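Right, chain A next:
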Amino acid sequence: MDILSLFVVAPIITVAALLFTKNLQQSRVVALIGSLVQFGMSINLIFAYLAERATGNTSIMVFTKSVVWFKSLNIRYDIGADGITVFMIILASLVVLAGVFISWKIKDLPKEFFISLIVLATGVYGFFISLDLFLMFLFFEVAVIPMYLLIGIWGSGPKEKSAMKLTIMLMGASALLLVGLLGLYFYSSPDGNYTFNILEIAKVNIPAQVQHYLFPVVFIGFAVIGALFPFHTWSPSGHASAPTAVSMLHAGVLMKLGGYGVFRVAMYLLPIGAKEWSWFFIILSVIGVVYGALSAIKQTDLKYINAYSSVSHLGLVLFALLMLNKTAWNGAILQSLSHGFMTALFFALIGMIYERAHTRDVRELGGLLKVIPFISVIYVIAGLASLGLPGFSGFVAEMTIFVGAFQNVDIFHRVATILGVTVIVITAVYILRVVGMMLMGPLKKEEYRDFPKATWYEKTGIFLMLIPIIIIGTTPLWISDIIMESIKPFIERML
Partner candidate 1 sequence: MISGISIYHILTLTTILFFIGVYGFITRKNLIAILISIELILNASAINFVIFNTYLYPDMLQGVYYSIFIVAIAAAESALAVSIIVSFYRMLASVDVKDTETLKY
Partner candidate 2 sequence: MEQIIFYILAAIIIVFAIAAVNSRKILHAVIYLLFVLVAISGIYFLVNYNFLAALQLAIYAGGVIVLIIFSVMLTHNIDSKLDTASLTSKIIAGVLSIGGIATTLFAIYTYPFTSNDNFKGVEVSDVGFKMLSFERGGFVLPFEVISILLLAILIGAIVIAKGQHLIEEEHKQNQ
Partner candidate 3 sequence: MNFSYTILIPLIPLFVFLFVGILHTKLTPKIAGSIGVLGLSTTTLLSLYTAYKYFFEVGKVGEVYQTFIGAKTTWINFTDTLHIDMGVLLDPISIMMLVVVSFISLMVHIYSLGYMKGEAGFNRYYAFLSLFTFSMYGLVIATNIFQMYIFWELVGVSSFLLIGYYYDKPSAVAAAKKAFIVTRFADLGFLIGILILSYYAGTFDFQTLNDPQGAIILNGIGGSFMGLSVLTWALILMFMGGAGKSAMFPLHIWLPDAMEGPTPVSALIHAATMVVAGVYLVARMFPLYYFIDGGFVLQIVAYVGAFTALFAAIIACTQNDIKRVLAFSTMSQIGYMMLALGVSGYDGHEGLGYMASMFHLFTHAMFKALLFLGAGSVIHAVHSNLMKDMGGLRKYMPITNITFLIAALSISGFPFTSGFFSKDEILAAAFEQNKLLYFVGLFVAGLTAFYMFRIYFSIFWGKDRDYKHAPHESPLTMTIPLILLAILSIAPGYIHFSDFISADRTSFVAHLDFPLAITAVVTGLIGILVAFVFYKKESNIPERATKAFGAIYTWAYHKFYIDELYLFVTKKIIFNVVSASFAWFDKKVIDDGMIGIGNATINSSDKIKKLQSGKFQDYATWFVVGAIALVLYFLYKN
């Protein structure tokens, strides 16, 4: 078994084992062991990756494996990894692990909950390692469908409606995506030997006319899950209704599939289309960035605030990708990672606060620093990280994006960039508004005094998210260099 296929196999084994568990105690332990193994594997993966690169392997993807799966259509089980994949997998495995900790005390149907969670993780891992468009699409669907169950069953509030909205919008996007992928497939070879393999398709130059039509299809198909304006509305209500661990996984990992797919497929395979369309999508993404942030200011539900902040932050990812240069792309990947950890941390904290206060309305909360100091302090830290304070990952990512975006000289890109930069102020406003209203100030209600302190599993979950934020934020060099190295072949195709 090769090192990457394990990422698909391990969760499946976990799911199989979960089937035999009987109660919460058993299933959470199994899920924990499973996700710990995955986490260990992802850590191992980065060392294996570095070792592989150290041996002088300079191919775009390492650890590749190719098995014919469906011969007549030339669908293959093609997998491989580069630096970006490696970090994405670490992100996913960490968030899943933290998600298991956060759901330590889940009440209803624990077995089914953990199964759905791990299935979702399988889809995510599979998506990141696939080199075959069909396989990628398959795993994409595998990741999206459990979301419906997770929100619809374990959610809160108008959960059915939110789950429906989320699933339908994402399915609509994947329908679009499928069209795009099939388009790629049928132009993948001039002589009829069609292939879904990304690296193979990249060797063919798809005619500019075709790229012109395919790019927006593929881009939007992926970008909907990356919360591209105006297709972001599934995200606030979806997040608000989802249970904590699902929000974490969804905002932290699943929404990253969008940017990752855009980068891997849309940009890599359709460079001419990307150049032609970039102006249009830059406008959309800048609107998304500023608009998401401005909408967040006025929200009162913590999860809504965070969801809009995600729209804003992920808008920056798309914005950076559309800048079409190495630095910005590096920033986009860093931002994906950074936002993944930050937003997962946020949702974890919001979940904890909700569990105690039974409300997420900031107007009803106040002075929580006094009663749950640990959670509140981490919330402040997460907030500061989110508004791009140096020393946390957000700063590194945003600055890389802005510097990268500034490499485009023309006035359109300049204006777009400057508009995008304003988000650092708006973000500060809505983060500090929450911090000021909810954590600081006098205690709003007396009953808040009896809030239980953070438990060990909550703390573990929190630290799992916080530590990478600080690592990326303080020592970004090695991470950004690995990513930079992996971006090179992609950017070369662009130029």
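One rule holds for everything that comes next: a residue touches a chain if its C-beta (ideal position, glycine included) is under 8 Å from a C-beta of that chain, and two chains touch if they have at least 3 such contacts; residues count from 1.
With respect to how the candidates were assembled, all candidates are chains of the complex that A comes from, given by their letters.
Just so it is clear, the structure is predicted and the values come from calculations on it, not from any experiment.
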item	value
Identity of the candidate that touches chain A (this complex; choices 1, 2 or 3)	3
Complex contact set, residues of chain A against candidate 3	165, 168-169, 230-234, 236-237, 291, 294-295, 297-299, 308, 326-327, 330, 367, 369-370, 384, 387-391, 395-396, 399-400, 402-404, 406-407, 417-418, 421-422, 424-425, 428-429, 432-433, 436, 439-443, 476-477, 480-481, 484
